[in-house]
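All protein chains but one are shown at their positions in the complex.
== subunit A ==
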């Protein structure tokens, strides 16, 4: 009796946290299933979720083979973009002139419509990994750069004047105060950008690739297989969720003090 009560005590908070999400997603899936079965709509137009999952299982080998290149493009592209964003954020933080010179270029890069750019980049750089990396980097670089720059700017003035009073150099102030202060902004940017990254990779493959979820979706669509399209979409969503989860985990490990702050606020 007492053990089961403690157990419920441990699991109840976790359950009560994820219950609303389970309920809303569950309701959507059930509604979709009922509509697809009883409205008389053809399975070519809208396959039921049960059918999508069936197709996904049936074609799991092909889906898996096409997921690996997408993961590769996402991870390499995002890695490049993160590195570049960090390097440029530091340069821009140390030089206002550089910032005024570069920011307009970065902003213009964000105005380019991906639909137009993706086929061109594929045309110039071929069906390999390079154009995918470039497109993923294009969509994620600027959000990460802005997050970092904003994070540096959010550094507490008192902390900076304290360090100045101690005789810390500009570089020292950056390492001791500005960089750690940017972490919450960095992770907020990371969570948003990682979802862009997957979309960017799929889009790049859609514009032309030998393998990948993007090209798989395109082929399935052209063969009138909406079940397979949705199965691939399911894989994309899962992939994005997993990457998102990884960033949350990294944040927890990297910022152990942050949860203390939140515990206080609640």
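Following the convention adopted for this analysis, a contact is a pair of C-beta atoms (placed from the backbone, for glycine too) under 8 Å apart; a residue touches a chain by one contact, two chains touch by 3 or more; residues count from 1.
Keep this in mind: contacts and distances are computed from a predicted model.
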item: Absent chain [UniProt protein name; select from "Putative DNA modification/repair radical SAM protein", "RNA polymerase sigma-70 factor (ECF subfamily)", "ABC transporter ATP-binding protein" or "Xylose transport system permease protein XylH"]; value: "ABC transporter ATP-binding protein"
item: Residue, one of A:56, A:92, A:177 or A:194, that touches the chain absent here; value: A:177
item: Given A:75, A:90 or A:168, the one touching the chain that is not displayed; value: A:168
item: Subunit A, residues in touch with the chain not shown (by the definition above); value: 156, 158-159, 161-168, 172, 176-177, 180, 183, 255-257, 260-261, 264
